[in-house]
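Removed: one protein chain of the complex. Kept in place: all other protein chains.
Entry: subunit A
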Amino acid sequence: MPEEILLMDNITKVYANGFVANKDVTLSVRKGEIHALCGENGAGKSTLMKVLFGHESAEEGRIVLRGEEVKFANSIEAIKHGIGMVWQHFMLCPSLTVAENLVLGMEPSKGGKFGPMNINKAIQMAEEVSKKYNLIVDPRAKVEDLPVGQKQKVEILKALLRGAEILILDEPTAVLTPQETEELFVELKNLKEMGHTIIFISHHLDEVKSLCDRFTVLRLGKSVGGGEIKDVTVQDISRMMVGRDVMLKIDKTPAQPKEVVLKIRDLKYNNDEGRPIVKQFSASIRRGEIVGIAGVEGNGQREISEIVTGLIPHRNGDITVCGTDIRGMSVRQIRELGVSHISEDRMTYGCSENSSVKENIISDRYYKKENNKGIFLNNKKLDADVDQNIKDFLVKCDDRTQPVRMLSGGNMQKVVVAREFSSHPNLVIANQPTRGIDVGATEFIRRKLVELRDEGAAVLLITADLNEALELSDSLIVMYEGEIVAYFEDASQVTDFVLGEYMLGIKRMSDEEIGRVAYE
């Protein structure tokens, strides 16, 4: 049996805000293997790698590297010990050439830092390492002109040039085309042949299956399984990753949908770099139903919620709310149509942390006529309303003047929810409404969502939490890479396992089946 090169033994990492990102996680990697680290978003993969790479320090546990216990204070020490990291977001300077990026921090030059840099030597170094590992990139090219796959090669070369023996790749295929992925796999296998050890972070299980030797699965910050890849099927790993915990039960009657409130047709969206984020999205949401969008984060869900609520102006496709085309409307105009929005980004779009509970709650209504007396705010009325909201939504705070930053995460979210739900919305866009908050607040917010539905609101629920998607939704959409890949008219008939296969892109429904979500 090949020797163990790296052991992360019972690692526990608790963040300053009390969030337990890793709990007794054990990862054992053998020399010369490609080891898959699998898990859903938020399962603790990145945290574990940050601990290994010296970006975070663990509260408990030890790291044993080549038989010696180590602890890195920063990434420089990790690099010196032969660990290289290829981040998902490239650590490259776009306007510099490949060679310049490679030698940055170890530039060959005569006469110190102010002396002339030997650019030819740098290019030569780049060519040598490029040839040695068969990762061919033009050292003279500017990084910004390279396609993503090439940029990734530069990242890998950067680590190799600094003597990395253990290479960590954080979801390397997330940004690649299938062809580039194939190329990368050939290169990684080649590196393995040369004796390098690779930790491959991914939730694309077919990739894991075809590339890796062994695997470790993390779920909710714990290591829940692992072993030889050849002994398991993709489904086995998927089950370990998704595996259900005790569900929070919400009582709800079957939905009684009425007329369509939100109609989206052929929505497309490209980000600033021109990458398509939403490729094709059509759906109808009716009064009195909760439509869930499940999917691994980053598959276009956030953009849809921000386009519908006006935070991103939309150009391609049609969106109507209660029959009104929202093209060109401001956020306030869209809100005036009765749209409420719980943003996944609580601290940016949800609340203003230095403002008081009252200011946060009235921020969507202070301008309205009934809340003003002439040019002054009618504070008497507003205070009474806010106090009522605080009572109704069980916000635990000293009083309405307390800054929101002093509240716990759950209570902060309740402030957001109090504002968004108390305006009697026609349409609620709830994006990760219960992320990172305690069980009590979670249950409360979920119950409120069902109440709103029963009162006749249309609810679009975007969530990465499978329990939540299954528990709350009346019907379910699954998104993968900017498209709808599955639509279940009756969410109660779906199992988490089936959902997982669609979420991970293993399966896809026919276009007709998907098209049913866009009825009139």
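Operating definition for what follows: contacts are C-beta pairs under 8 Å (C-beta built on N, C-alpha and C of every residue); 3 or more make two chains touch, one makes a residue touch a chain; residues count from 1.
Assume contacts and distances are computed from a predicted model.
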### Query
Which listed name, "Anti-sigma factor NepR domain-containing protein", "Glycine cleavage system H protein", "ABC transporter permease" or "Nitrilotriacetate monooxygenase component A", is the one UniProt assigns to the chain that has been left out?
"ABC transporter permease"
### Hidden-chain contact residue, picked from the options A:Met91, A:Ile136 or A:Met194
A:Met91
### Message
Touch as defined at the start, partner being the missing chain; which of A:Gly105, A:Gly195, A:Pro254 or A:Gly374 qualifies?
### Response
A:Gly105
## Note on the structure
Touch with the missing chain holds, among A:Lys13, A:His35, A:Lys158 or A:Arg219, for A:Lys158
### Summary
Which of A:Pro254, A:Gly274 or A:Gly374 touches the missing chain? It is A:Gly274
### Summary
The one of A:Pro2, A:Gly115 or A:Gly227 in touch with the missing chain is A:Gly115
### Query
Which residues does subunit A use to touch the chain missing from this display?
75-76, 79, 85, 87, 90-96, 100-101, 104-107, 109, 112-117, 119, 158, 162, 268-274, 276, 315-316
